[in-house]
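The other protein chains are all here in position, but one chain of the complex has been omitted.
Now for chain A:
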Amino acid sequence: MALKIVKGSIDRMFDKNLQDLVRGIRNHKEDEAKYISTCIDEIKQELKQDNIAVKANAVCKLTYLQMLGYDVSWAAFNIVEVMSSSKFTYKRIGYLAASQCFHESTDVIMLTTNQIRKDLSSPNQYDTGVALTGLSCFVTPDLARDLANDIMTLMSHTKPYIRKKAVLIMYKVFLKYPESLRPAFPRLKEKLEDPDPGVQSAAVNVICELARRNPKNYLSLAPLFFKLMTSSTNNWVLIKIIKLFGALTPLEPRLGKKLIEPLTNLIHSTSAMSLLYECVNTVIAVLISLSSGMPNHSASIQLCVQKLRILIEDSDQNLKYLGLLAMSKILKTHPKSVQSHKDLILQCLDDKDESIRLRALDLLYGMVSKKNLMEIVKKLMLHVDKAEGTTYRDELLTKIIDICSQSNYQYITNFEWYISILVELTRLEGTRHGHLIASQMLDVAIRVKAIRAFAVAQMATLLDNAHLLTGNMQRNGICEVLYAAAWICGEFSEHLENPIQTLEAMLRPKVATLPGHIQAVYVQNAAKLFATVLKGQEGNTDSTAAQETSQLMIDRLPLFVQSANLEVQERASCILQLVKYIQKLQQKDVEVAEEVSALFAGELNPVAPKAQKKVPVPEGLDLDAWINEPPSESESEDEQPKAIFAKEEPKHSRPRHTEVDEKELARRREARKQEQANNPFYIKASPSSQKVYQDTPGVEHIPVVQIDLSVPLKVPGMPMSDQYVKLEEERRQKERAEKKKKEKKKRKEKRSGRGKKQDSGPESEEDITPAHMVDIVTEEMPENALPSDDDDKDPNDPHKALDIDLDKPLADSEKLPVRSHRAAESLKSPAEDGDVESAAIHAPKKKNGKEKREKKKDKDSDRKKSKEEKKKKKHKHEEKEEDLLGGQAEEPAVQSEETNEVAAPPTSTSVSDLDFWLSNAPVPSNTQEAPTVAAAEAAPVPKVASGTAPNSEPDEPKDTEMEETKSSKHKKKKQKKEKEEKEKKKKKKHHHHHHHSDGGGEESVQNGTVEDEEPLPPMSNYCLLAENSYIKMVCDIQGNLQDGSQVVVSVIFENKCDSFLKSMEFNVLDSLNSKLQRPEGSGPHDGLTVPFQLPPGVSNEARFVFTVQSIVMPQKLKGTLTFIVKNEDSSTHEKLDFKLHFTCTSYLITTPCYSDAFAKLLESGDLKGSSVRLEGVNMPFHHLLARICFHHHFSVVERIDSCASMYSRSIQGHHVCLLVKTSGQTVSIDAKCDEPTLLGNVLDEIKQTFSQC
């Protein structure tokens, strides 16, 4: 009984869970909507309760209903409530619901900022993970701005699980808040070399997404990616990188050359089809970018085509599809290699799979030649008949037209055939492409003069049978062709056999049902036809026929005068009045035909669409000059005429160019000019442009039309394109026979009127002469115009905002906003994000190429310098270049290691100068400001100096020299040259290089050549705190830049035993100077509860904040960890003592420093000096620097050979400057700081670090 009651209460508590809901819906198939609406009412009740479990359950059900299409946005606030539950279970439900139904305009999103921030910094990694996942779906610009810094911090989280999520979500943050890209980029780049493959893959993923949209900004990463490509074994990562390279190569052809070899190797070696496919794709991209000049270029193409053929022949439809897809890319640049596989592609046209057929269609475009065009189109026409879906059929139709009309009808040998094809296509029902067919008809009829008679006949038939086309107005797409038909019949009416019949057809009452624009053309062309008819009839003695025609017009036109369409109405009224007048004249027996046809005299030439824009300004016409003097200055701000005349190269894409002798040419040109002069529609070219005209196969070169009479000009009835195929074959055979005969004669004596073609079809095609040596009139186009550079980029593309120069140093204003009250999680100060700055320091030695590159942007100031540099460096330089030109595959890897001076593993490579990496030729600007410091920070977690003991050993300060060096390098541009010369005298062996970024004009200094530097040994950033048989504690101490009196200690607890560890309490005995921050209300000796329990073998991290007063002295704090070890049967109380050591270096924060700021600092004289000498240091200089950076939180300001200046800052704002020099095994460190005690202690700690190794 009691049980029942309890059960009932539980039922009430969870009225229905998700499963019940689903079951219910399935049981109410008939009245599903009704059932769901009652469910929603229940859910509304549940949401009103205070119990979070009930709410979460309700929200979970809502998520399901959302999937079914119900709008659940009304519950947005409840979802936020569930998200903020402290229980993971509910939080997860809340975030899932939010990710499914929140979007940018959900207003409650702004309430979530703090909750999400709290979750992001939760000690439980899964809380963080759930928040990241949710946020990735509904991040808004506001959230992105407010949380960018928190997420960036998470990119260095100890757990790879969080790191990879944080890295991925950064992409979304960038999209919503583009300002965050530059500050976050250095760290993102570090993650490319994260020890965890998942994180690495995430970083590659994000950078690839970014680079896909704005590839040029990521060129400088190419060496790093190259290294990853040659070292990674993860196919996912490889695919992404290879895809990225595909996007980069068009920008940098030299990159392509480097890629070919490793890619070819991959193609040969990989068994993964996906990887193979992407390699082939990228090789294709490379080959496209290297338009020429690759010796074994054709071998690569062959390899690609071969592999693709294997894919296409595969039984797996997916591979077949992709093979065709890639093939079409090759087609663009290397059509011949693809043409040899025509058989295969034609075979694919018959595939049962529409996707594959469509791909094969794309390929056909490039397969056609004069020889096979008819055959291919015939095949396509068969498919058109068979095709069921209109989409596929329309696709076929456009393809047929595309194929035939490509390159100015290059492959059409018989235009009668083409017209018949077009007419056949008009019989397609329900196509949307009527206008396409129409424009083809117009184009051919206008531009191919020889075909007009035939075209007009066909069009007349079409007009006669117009009722067939317009039968159903629903699918009136095709009636567009009537527009063309009417125009052609009217314009070229002299070719009509029976103009009266056509005129009648055009004036049928049914015409009034056509769309207005077509009617207008009908009316206008009826008038043209009328003129022609009159002309024919007036010759006769009987004038009644002519009068009858006028009467016909007068009878029929009123129908159009009543049209609702203005255009039709206007034209009809005009013409009606005109005809009435003519009729009057006719009745007086006046001859009117001449005058009427004069109305329509003159030929209409095709004019290129952009011709108007490109009319050149005639000589002597100065559009800027005032016709009348301007009244005042202020009115003179009219638009410059230049803007109007966007220039474009004249379209002289005439393929059919005939060899004609000079005389003939001259004669024709003269005739043409004459004709042009008399033609009022012709836009005359200015004399200066005539030259250009002659160089290209221009309009003047068009041979006189000759019609091959071997083909009958008229085919009775509706044309059948098939007839032509047959005829064409016969013709060709005949021709071949003729040719054989003629070959015996001399070649030169070939038919003069019919020149041989000069175009570049396959060799075999030379044999095929077109049936009509046709005059394809080029579209008229004035010359002297620039190609109008229309940028088609979508202004709404969110990626446009991400087109940011990543190499420019960060300005203060760009730093990410940080919440100042957050203490514990702000491991990274925003200032650190400025890393990029120091980057330039690191930019490698290859100056010359770089200089050249810069010239583009900053010619004047750089030219002199670079010359100088050249001289200086000539020797070394040339050697290097030669090596690089060799371009071995290993080169880049070696190179990046070489330049990697101060980097800490595992992120060991800071990218070398792209230029240097690639070769010696000039390349785009300012590639590398790879942040040295960033690299030094690279380790995924904050670093701390391992326990060091003070041990001072003062030395003589060498400030003067240090200052000298600095200042000489860090002056502003103007002084650069001068300084450089000074330097040159001083230390000839040092190669300084001044390099300034294009962005801020800021100056940074590169270091000199570094010889064979090895990769760094791994360094750990956590040091052991204490350990016993149950538990191990390692810790990392980090200053907090936001609060000068706080130090954050991150402790990783690792359960070493087989038992469950719980109730862990962390306590530290406070000293006067340092205190553990405890929650309000707790006593000064209370311990802090560690916010998690540890199952066997699990480790987790907790952070503790300490307040410190003075930071000039190192301190030690005693502490205890107490915990309960719980076994299955027993539990014991254990404790572990530890000593927490706050070294002085833990108060230092890696802060990048501009070199000029650094020089200023030293010059200020506020700093006290000190120095230390280390003996017997047996490690490469860059390792030494890396260690100092890593363990002591310094950043390298500048480095010259075996000398480097470094900088750091304490949490309380003390500046610490170092000059580190090495000779042999002795390292001397001269240091300056505004706090001598702190400096002394830091130096001691550095000494300690090196004495340990």
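In this text, contacts are C-beta pairs under 8 Å (C-beta built on N, C-alpha and C of every residue); 3 or more make two chains touch, one makes a residue touch a chain; residues count from 1.
As a convention for this text, contacts and distances are computed from a predicted model.
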Answering from "Golgin A7 family member B", "Sodium/potassium-transporting ATPase subunit beta", "AP complex subunit sigma" or "Ufm1-specific protease 2": the UniProt protein name of the missing subunit is "AP complex subunit sigma"
Of the candidates A:225, A:245, A:321 or A:1030, the residue in contact with the absent chain is A:321
Contact with the hidden chain, among A:36, A:58 or A:93, goes to A:93
Given A:68, A:299, A:468 or A:598, the residue that touches the chain left out of view is A:68
Out of A:44, A:118, A:145 or A:243, only one touches the absent chain, namely A:243
Chain A positions in touch with the non-displayed chain are 3, 6, 10, 18-19, 22-23, 26, 53, 60, 63-64, 66-71, 87-89, 92-93, 96, 100, 103-104, 126, 132-133, 136-137, 139, 161, 164-165, 168-169, 171-172, 198, 201-202, 205-206, 208-209, 212, 235-236, 239-240, 243, 273-274, 277-278, 317-318, 320-322, 352-356, 358
